[in-house]
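Can you read through this structure? Questions will come right after.
Every protein chain except one is present and positioned as in the full complex.
And then chain A:
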């Protein structure tokens, strides 16, 4: 870690909107949604005030981890067009302020979760924060092209934590929800990496298209989509959910597989618009929202 960003240390106090931006509110919306779905799909009852608190803690934990991620990666972010204007590389905030804000969010979320909801939920929340900010951001992301596969684990925690907040125990169903997001992440992110790869190469992050080549990345996208089809259908296969989820999972995963196949069996040309890759990326976000919505709808109908 060097101190490039410290050279434009601002004299003005940072705007509060920049603190909010550090928590990655758009990523947080998916985190809140999947966490809420895990909570709603779990068997049992959680008082609405406590359910709200549990989701707030998951959101604060994810936000805090995102802040720590940007505190650590400010120099890398400065090199990429997509991230160069974030509060730290943009020179609008002191690095230490971001670190302290991130640590505050992380500790607060875990403590409140433990006191108000359940110690196991707090423990898994703490594990997810350490996993994302230390194991992924600091250790493995700059070292291996499998970084996205590993990072997928971090994003997969929210439904697991939401579920544990209700039941207080880890069973097969929430682990399968974890596995769905874990398997979904590589094709989701590599589709993005295919059309922004020049940026990652410039920042020295070993993204799969840069290290293993485009062809291999496209094949791996397809491979993960096949696994995703199986994993997404597993909750239905073990009888944990009903036909609504089963039908939705089959239709959505089949569409995901078709879009992935289009990406897998082509090569980009010079000046390529990368339309299939962009479509896969856009659909992958819709896929996760729709799949988890179906999970909750299924539970509501069964109950």
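What we mean here is this: a residue touches a chain if its C-beta (ideal position, glycine included) is under 8 Å from a C-beta of that chain, and two chains touch if they have at least 3 such contacts; residues count from 1.
In the analysis below, contacts and distances are computed from a predicted model.
A single chain of the complex does not appear, and UniProt lists its protein name as "Cytochrome C oxidase assembly protein", one of "Cytochrome C oxidase assembly protein", "UbiH/UbiF/VisC/COQ6 family ubiquinone biosynthesis hydroxylase", "ABC transporter ATP-binding protein" or "Phosphate transport system permease protein PstA". Contact between chain A and the absent chain runs through residues 11-16, 47, 49-50, 52-53, 56, 116.
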